[in-house]
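Okay, structure first, notes after.
Subset of chains shown; positions unchanged.
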């Protein structure tokens, strides 16, 4: 295997792993937050405005960790500095 | 194994793994959200409108992490920049 192949394989593998594994936590956390929001709504319907507002802020914060993972995956696929270096250094070798 | 074979194998493996593993979290989270929605509906039927609306927003948010994984899988199979590079560089080698 020449160098650019190895870089490509490593980038593909990590792009998949980072998104695939990194979405586990945010998904579970959002599920928990939504679930308690529903319980709270059923228990205290009068506080619906405060609850949904807090829920959306919280979901956005949790989603941010999923975004970090997705961003790293996209960087590894489409803006990978190591890959760019090997392409320019090794040309079409 | 020549370079394009390795890239292809890595892409196939990661496409499957990313979707297969990445759906675990969203599925469990949606199950939890739906389950508490049903409990809340049974407990407070009057708040059904607020509960179902919050549930659908939450499900969409959780589903988004499953979509990230599915998108990465599809990119790896059908729009893989590394694969395209090797195809153009190595031709039918």
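As written, the chain order gives the labels A and B, with residue 1 at the start of each chain.
As a working rule, contacts are C-beta pairs under 8 Å (C-beta built on N, C-alpha and C of every residue); 3 or more make two chains touch, one makes a residue touch a chain.
Everything numeric in this text was worked out from a predicted model, so none of it was measured.
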Full complex, copies of the single sequence (shown: 2): 14
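Methods note: only the chains that are shown with their structure count from here on.
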Length of the line joining the C-alpha centres of chain A and chain B, rounded to whole Å: 11
Residues of chain A touching chain B in the complex: 1-2, 4-5, 8-9, 11-13, 15-17, 19-21, 23-39, 41-43, 45, 48, 52, 55-56, 59, 63, 66, 69-70, 73, 77-78, 83, 87, 92
Touching residues (chain side chain B, partner chain A) in the complex: 1, 3, 6-7, 10-11, 13-15, 17-19, 21-22, 24-26, 28-33, 35-37, 39-41, 43-44, 46-47, 50-51, 54-55, 57-59, 61-62, 64-66, 68-69, 72-73, 75-76, 80-82, 85-86, 89
